[in-house]
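Structure, as structure tokens:
What follows is chain A.
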Amino acid sequence: MAAEPLLELRNLTTVFPTRRGEVTAVNAVNLRVAPGEILGIVGESGCGKSTILLSILGLVPRPGRIEQGEIFFQGKDLTNLRGRAMRSLRGRAISMIFQDPQSTLNPVFPVGEQIREAMRLHGLLDGGRRPRWLGGRRKEGEKRRVLEVMEEVGIPAPEARYRNYPHEFSGGMQQRALIAIGLVCEPALILADEPTTALDVTIQAQIIEVMRRINRDHGTSIILVTHNLALASEFCHSIAVMYAGRIVERGPVEQVVGDPQHPYTQGLLRCLPRISQRAQRIDPIPGEVPDLASLPPGCAFAPRCPVVEDGCWQAELRLRAVTPGHYARCIKYEAGERYTEEEVG
Partner candidate 1 sequence: MQTSAPVETITRRDLWQVRWTLRWRRLAEFFRELAGHPVALAGGILVLLFVLAAIFAPSITVHNPEIGSLRQRLIPPAWVEGGQAEFPLGTDMQGRDLLTRVIYGARISLLVGLLTVTVSVAVGAVLGALAGYYRGWLDTALSRFADLLMAFPFLIFAIAMMAFIGPGFGNLILALTFKGWVEFFRLSRGEIMSEKTREYVEAARALGRSNYAIIAAEILPNIIQSVFVLATLRLGFFIVTEASLSFLGLGIQPPTPAWGSMVSEGRDVMLTAWWVSTLPGVAIVLLVLSLNLFGEGLRDILDPRLKVE
Partner candidate 2 sequence: MRAVKTIERVLYALPIMLGVAIVVFIFIRMTPGDPVDIMMGQGGTISAGEIEQLRREFHLDEPISKQLWYFLRDAAQGDLGYSYVKKRPVTELIGTRLPATIELAGGALLIALLVAFPIGIISAVRQNSLIDRLSMSAAFVGISMPGFWLGIVLILVFSVWLRWLPVQGRIGSEIVLERITGFYTIDAVLTRNWTALSSALRHLVLPSVTLAAAVAAIVARVLRSSMLEVLRSDFVQLARAKGAPESVVVVKHALRNALIPTVTVVGLQIGVLLGGNMIIETVFGWPGLGRLVVEAIFNRDFPLIQGAVMVYALTFVLANLVVDILYTYLNPKITL
């Protein structure tokens, strides 16, 4: 891992008070993203992976809140930032791509204007934030940049598409427009929340290709949140697997996918259909995602774990190194010989 991470989450804990008690959506999460790295956060829906992204941007919907932990971005702790300081990062240094492009673009504004707004909010180009009558000539410069970005994300005929409304775009084009919004200010980090879930498979591949190119050409770091382990294993450099608000395994993609250590990761991999092994049947993980409002003590995965032991029901498990850089949160590494590496939470 690079010496100076772009983003580092330390012990991040985000909670939502509900009628049935406090729900810990993100539970003491530690993560690092290096410049230019693509990190995948994988897990079933409701495991807290999207909440991590919202926590980074300080957009956890009320009454949810970050209860403890730090979010270091370029050396600054974002949990201390408020108001204008936080806003100047959003969309500028860190931008976000949402899940459902159809409901994420504002239906009443032309797509081009929505891309341009991201730039104008941060006073980029030409006259800065000054209005035109005070000598700000931003409009032309901004528009040129918008067209450039639309071209880059693969929207054909950007000049003509600039004035179109979101409903005149196809789903794939809408997602490209959202990526353009995320890209236009040339951020250091893009947070992508299930960016391809709402799209057709062929379009998915195109969108992933666009993001891969952005990563390569601009060195932009990306956090990809997805439930799709196959997608993550193809696209990401490293992977964190989440279960019930906690990271259960994390490491470089080759190790997590090639040599999974946590039973949950192994289960997720068995769920994937593989064309090469036609005979092997798909093997779903039994049971359901646990209710975050009433988590039992011990390992949250224990009720569904095929190799559960007696100790699993009480143990307060930690993320332990399996090999350098590869960590798992499982009872088999609690006391074993391989317990040597740094403890990360």
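Note that in this section a residue touches a chain if its C-beta (ideal position, glycine included) is under 8 Å from a C-beta of that chain, and two chains touch if they have at least 3 such contacts; residues count from 1.
The set was built so that all candidates are chains of the complex that A comes from, given by their letters.
Just so we're clear, the structure is a prediction, and the values are computed from it rather than from any experiment.
Between chain A and the candidates 1 or 2, touch in this complex occurs only with 2. Those residues of chain A lying in contact with candidate 2 across their complex are 57, 59, 84, 87-92, 95-96, 98-100, 103-109, 117-118, 121-122, 165, 167, 178, 181.
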